[in-house]
Each structure stands twice: as structure tokens, then as C-alpha cells.
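A protein chain is absent from this complex, but the other protein chains hold their places.
Take a look at chain A:
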């Protein structure tokens, strides 16, 4: 059945900002879809508010709307573009929910738009829990006993029948938000009421517990000819009870007999047909009782999901790409398998390797949050690895995490750990539980004991026991000979792990030297979808150690084109996300076009960079020194490596630069010595001094006394932080001596080796972020962003505007001069990011990062200049003049000289506070500070700041209110500056609520307001306190600026968490409040139109 010829124009909906449960995988799937549809000659329009994505690059669609993914805005796009069809199954739950809303509002019917991929009925059947269970029963499948409840009374009645424990799952939420497991009546009350609240339709499913059962997923695809294939099976190492996104998972399923697997396949296919997903992918989750094999169906996603991205990377079968082709009418047998080139997509991939995915968490960012893993997803990213066995793949995945622990034995056991205490640990799921499995076995536990305590299948436990045994052999052998070393490597042990086991080998370097001397290297195998049955055309490689020293490596010689290796950014985490992947992908595209062979190294399965289509060669490998070095070796033996790019993947590759250079690997772009100059505080200070640039005064302390002395000298407030930080980890602004003492006390790791840095904090300064290119001679100012929040909020969490809205021409010139001086002083070749604080007309340098920053994609989209592409070419030796000639950069001018009528772009951060709760079930504080907490971002772009800001808010949180009640409670120092914006809100018709102190100031300035009780005052008679008012829905927006430390002691904490749990805008800075007022005015004026990026950029180019 060939392509449908009645579709000429498709609208694709993306998934919006990166949030927990919906991350980069939808950029991967959406990008594939856009590529495929355009290659088929269709016009593609796209809506996605996330600027950090590849899919929102103007070349991937005919019309790219960086607008909020809400029914209101998508309707505007439909009205403007009039597409024939809407494809919403590749943009996660957000896109699917938006499509359902558009259908319900009659928009699709009004504009004659056909929903392709899955129709509304199929979506409802897949997502509505009761309908879905009925379907499973109809096709002869089994489901847990359960009932759908709409009130707490119904919940209690159901539990009386089913018995505790039960699982609570709210309907229509993504990533399992609000779901959980209740073991006691108390937990039931708490979780079920939260669940009812989180569900947009106030509906939860109460279900018989299958806790401890084996958990599986199947990824299926169906075409309109009713052909169905199972692309991949995935088995969770963590038993039922842990969200699959938070589980360690393995592909293919490892512990099923063929009978069990085929039964699962049969039921999966029957369910898929009955639900009626016409074309495209879906995933279905199953649980199997390990005691008797009873299999039940848990749930289904009638769309491409996080697991589909994983399955695509795990098998080489590009689910999203094929889903897009199926949606426009092709059948599976008409689509060719890219990898073999000669066989069709109508087959089931078979693997001759094992894939392991390990989730990455960020609990350290949210003090007080409950770190127990439940059915609500909490991880912020993941790494995947491939090996020829589970132990090998597990070792690689664990060292891909880039945490302190990089595999077994690399960190000491918790103090006082015994077998009993470790088995007790295993009873609850938490981050790094496999470390406890290994420890329990090492302390004398049996496979049976560990299985009983953890619910982890004995086969997996035994595989970890095998790793332990090999580790013990390595530790105890008199001599580490070739055979044993090979065996250790084959079992997945890294050089670092071996170094931990054999201290006499002088660390990782010593182990590597020995290993190389003994000739023990990995071979590189290929992901080919078919276990080598057919030849693979795509060089998608992974490393493996074989017992046979003569094992074959599959890296093909390529002597013609010089190779450039791009090191990716590893698992997504807070502070290092999809933005860095964006830069890596751009580099690959630019280098390929310039005639280089682009070689990507990365371990993040969610990303576009790990799509085998992106680069000439893909190595799916951990970004550790050892693994990267072996890739370099493999590539050097297959051709000429011109260089390795370390500055686009964030801090991860940058941290490897010096060691790679020391090992003789050519680093292109900013050399490691220059990186050191920017990263080392003392050296950077010297650079600034010699250039005559001011920086905030600072000092280093190893005790409270020392810190106090510095603080007294430079004056409060001060910014304190540990000397080694990632993403602002452990940073705090301290306003007085008592808080300083508190900080030092909490910072347990203060030692002479790990001192605390005390910086003068520039209160009320404007923070400026700059991305620039430097070729040694010329500076190209990519973009100058003005933060909306003041300095002190981590730049990743702060909203910002480009062009800067309040900076004057002289300010910009000063920024240009300073940036150039730094670039020259440090010795940058490529990208440079500098953060400044402007206070009292003095431009202070806060920090400089000689690498691509988080804002590169935002700047590129806002200014129509592909900065990362330019940087990649610059690093290979192309000067800025040539880049201008080639049209990569504009012929003249730069991002510091935008035309006056340039569109205004606002970036807003998206924060995950509502996903975390304390063990008692309270929310965690939503206060912003110097430590980054956001998971993603949106962009609002329009002709003026107010409208752009309003769009950014709509994209991030839901629209700003245009009427209703605003609650104001601010720190004393902010009261003066807030009078004006609050008065404006009152004039616009808002009712102002305030606590007594704030109310006093407002009233004196002629702003009418109602006094509300503070939280700590408790509720009075008939007079609820502010937290109760917010929770009751009595407030539409909160303006609350904090004073001092965050934490439960502060009243504001309760106010902010209440706002977050109600999902209402909560502004925590004076500048944010002013911007919100701008935005509200724009919304009230009603001039929020939609314009494609192509139109906006055309006006930019014409204007310059």
C-alpha cells in the first residue's frame, strides 16, 4: 500500500519543555518524523515551545512555531497554516493531550484536520484505564483486580475489597505523576487524595498490588495493512513497584522462556489491534508472577514513548521514523531497513548483545525530597550501554552515570554496613540499589537472600555475583596476567574498578598501561538489527571484550576523509541537558557538510546525537577517559583523526580534555591549557587582572572562622560554595553571620582539600549572559542575554531576554570589549560563554566557560545564526572571516548589533518541584537560588517583550491570569520596588491579597488590599491562613520574594509549595513580577499572535 496522496501538509506537535517523564526522547522522535515527512515531499509545520531541540531548528520544518504547546496556541497555528493532517503521537503525552483537547473543542473538525497515527477513540481506549482493562479481558488477557474511583469514599470501598497494598494511578497524567503504592491506611489517604488532585479528570485507579512481580515492556508497530511486529522486549531489573523510567532495564528480555515470551507477544498484538492503533508504535507493559508465571497487562501508551527511543537505540530499528512513514500510508514491508539496506522493516530485530539502561537521579538538588523509588518517575536522565553480556553492559552503564560511584568498589561501603543492614536496604528501591546487591553478596548473602529482599530476579542477582567473583579473583590473584585481565574486562570491569581492587597498580593509568602492554583492547561490534545475519551498512558501534585475543573488530577503514570525533554530554541531568546535545548534533551536521567524517561518541539513548543518521559513525560508549581513548584508538587505526571536539558536550567532555591531550590525542578548538585558565579560579583571576577587568572580591576558607573573616572583609551578602561544583551544586547566598555558620555546619565536606569559596554577592545587579565565538583574532558576539531575575539565581533557572531589554549601547560595547579581552586572555578557539553582573555601571565578570553553553540553541534561534555549526568549523581551523564568506555567519554584524525591530525572545526555565515530595508527603520548596534546579526551558518569541514573556509563561506553566486574586508577600528590601507593579495589577482589576507587613506598605501607597493570615499564625476562626487559601484555589498568582535561607523554617516555603501544587504562577523575584505585569498587560490587550521562526528570522536577516 503506497503513500496516501490525500495528505500534503502535516502539522507535527512536539512535547514542549524537558520535564521529568518527558525528555529529549521526543526531540529524537520528532526530529525523525520531520525529516521523514519532508523527505516524502510533504509540507511540515511544527509547534514546540522548546528552543533546545533539534526539531525546532528552522531547517527541519517548513514552518516552525516556537509557541506554547497548548490547545489555544496550536489552534492559532492551525488557523494560520491550515494543514491536512495532525501527527501527535510523536510528541509524548503533552502532544497527545493537546490533540485530544483540539478534538474536543471541535478545532480539528472546524479546520478539516485529520488526526493521523492514532485516532481519538484509540487514544481514549489506550489511556482510559477502565476501557483498557475491558479490552485486555476481551482478548483473553489478564489484568489486576481494580476499580476506578472518583472520590475518597470510592477509594476506601475498593480497598476494603482488594486489600492492601494497592497501587494508585491517576488518569491522564504523564510519567506516572501522582501515582504511588499504599501499604497502610494512612498512606492510602495521602496518596489517593494527591492522585485525585493531580488527575485533570479527578480520577484514580485503585489496583491490586503486583509489587515484586517481574516487569516487562514490548514495543510494537502496526501498519494499515494490519501487519504487526514486536520491535523489542525490555525487562526491568527492578521488580514491579518502581516506575519503568526509574528502573534499571535490559533488552532483550533475559528471563523468559519462548512460551512465556510468545504468550506476551500474542496478548500484546491482540491488545494493539483491539485498541485500534491504526499505524505507528505503541508500548505495552506486562507483569509476570515469578511464582507461577501468571501474566497480566499493566498499561499501554498508544504513541511513541521514552521506551521507544530506548528500543530504537537498542535495536537499530528507528521506531519514530517508521511510525511517521506508516502514518502517511506506507506499510512495513514497503519500508526498507536502513541498516541492512536490502531487507524490509517488516521483521523483528534480533540482538546478539545485551543492552542496559540505568536512570540518572538528581535528589541532591532537592533537599528533603523522598529518595525512595516508587511508581512516580523521579529520574532526570538515563544512560544506555551495549555489551556482549549483561555484566559487561551493566558495568558500562554504571560508569556512564558520572556520579561519584563509577561501578562496584569505586567508593567505600557505607560505614558499619552489615549483611543484615544491607538486606534491609534492599527492601526499598532507591538510586544505586545494585550497589547494595553487590555488597550483600560480598558480605556473605546468598542469591536467594538477595532475591527475597529486593525482588530482583535470581538470574540478575547471580550475574552480579559473577561480577563480584571476578572482582575477587582480580583482587586476590598473585599476578594480573593477560588471561585474567581479559576475563575481568569481559565481565565489564573498568580500569578504575581494577585499580580500586589492585592498589599496587598505581591507579587507573597503571592498569591501562599494563592492559595495553598485554595487548588487551576491546573490539568494536555493530548494531545491525539482525545478529549479523545480513551485512550492516550503518557504522553504529559498541565496544566489547572477547575472550579470544584474535576477536574481530568491525570498524571499517576509511583513509580518505579526516575524522573529527565529537564527545557528547552523557546522561541528561539538571545542569547538563539536551542543549548540549543540540550543539553536538550541529557540529556533526556542519562537519559532514564540510567534508569531514563526523564521529559521535555518547551514551544517552534519548538524544538526536545517538541517532545513527546524525553522524557518519556512532560509538555508543560511556564518556569516560578509558572508553573514549579506546574509541580514539579504533578510529586512528581506521584512518586519520584530525581532532576531538570536547567543548560542545558540556562539562563532561571538557573534564576529559587534559587527560586526552596528555595521552597524545589531538584536541581541536580551545586547548586544554586555555580551558584550565578559565576553570581555575586563581589562573582566571590573573587573566582578569591583566586585562583590567573587575570581578567580585572573594576568598577561600577551610573553617567558619576563616569564612567569617572573609565575609566581614568583603561585606554581606556573600555567595558561598564548595570549591568543586557542578551546576551550582551546594551554592548559597548568605545574608548574615548566623546563616554563614549554618552553611558551614551543613557543608560537611569542608576540609583543606575541599575549601569553601566566599564571593561578594552583588545584590540587585543585572545578570548578563554572553555566548561568543573567537578565532584568535576576531570576536563574534553570538548573543547578549539579560536575565530577568537578578544575579544570584542560577543562570539556568533564570528567565532571560534577547536582545537585552534594558541595556544601553555603551553597556553592550563594554560587554563586547570584556568578552574579547577574556577570549584573548584565555586563548579561546571556538565558543565562549561569559556571565557578567552589571551593578552601578560596573560590569563584573562572574565566570567564563570555554565551551558551548546551555543557551547556544536559544541564541541560535533568536538570532538566526547557527553558533554551534560555526564553532565546529572554527575549531577545525576556519576563521570567522571565512565563516562569514561561506554564509555560516552573517556577512557583517553580529548578535550584539541586532536591528532595533528585531523580535524579542524570552527563555523561561521549567522546574520540577511538583514531582518531589518529602517522605511525609509535603511538597519541596520551590525557591530559586544559585543552585540550578530546572529540567528544561521554553522560548517565547514575539515582537515585544511583554508578549514574548507572556508566551514564555504560557509555555512553561500555563497562561498568566488576566483577572482574579494575586497574593503578595515580599521581603522588606523588596517592598519599595514592588509597589509599582502591584499597583498596576490592582489597576488592571486584580484583587490584591497581602500579609500584614506588605499590606501596610501597599496601602500607604494607595494600593487597596486584603490582609490574609500568615501561615505560622495558623488558621483563625472563619479565617483561613494564606496557605489554606492558596490550596483552596483562592489565589491566581503569587508574588513572594524570600529572605534568607530556604527550608521549612521559612513561612514562604509553605506559600510557594502550595502555589506549585496548585499549578499557579509563583513569582519569586522583583524583576519577575515586573515582567509578569508586562506579560499580563499583553495578554489583556489580546495581541498574542503566532509567527513562524522562518518568518521571524527572515525579518531579522532583512533588517541587518
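Here is the rule we use: contacts are C-beta pairs under 8 Å (C-beta built on N, C-alpha and C of every residue); 3 or more make two chains touch, one makes a residue touch a chain; residues count from 1.
What we mean here is this: contacts and distances are computed from a predicted model.
Trainee: Suppose you had to identify the omitted chain by its UniProt name; would it be "Membrane protein", "ABC transporter ATP-binding protein", "Succinate dehydrogenase cytochrome b558 subunit" or "Carbamoyl phosphate synthase small chain"?
Mentor: The correct option from "Membrane protein", "ABC transporter ATP-binding protein", "Succinate dehydrogenase cytochrome b558 subunit" or "Carbamoyl phosphate synthase small chain" is "Carbamoyl phosphate synthase small chain", the UniProt name of the unshown chain.
Trainee: In the whole complex, not just what's shown, which of A:363, A:534, A:698 or A:980 touches the removed chain?
Mentor: In the complete complex, the chain left out is touched by residue A:534.
Trainee: In the full complex, which of A:333, A:364 or A:882 touches the chain missing from this view?
Mentor: Hidden-chain contact among the options goes to A:333.
Trainee: Decide which residue listed in A:254, A:443 or A:594 touches the omitted chain of the complex.
Mentor: A:254
Trainee: Of A:40, A:364 or A:546, which sits in contact with the chain we cannot see?
Mentor: Final answer for the missing-chain contact: A:546.
Trainee: Using the touch rule from the top, list residues of chain A that touch the missing partner.
Mentor: The missing chain touches chain A at positions 1, 225-227, 229-230, 252-259, 261-262, 265-266, 290-293, 331-333, 342-344, 346-354, 388-390, 447, 457-459, 461-462, 466, 469, 525, 530-535, 546-548, 551-552.
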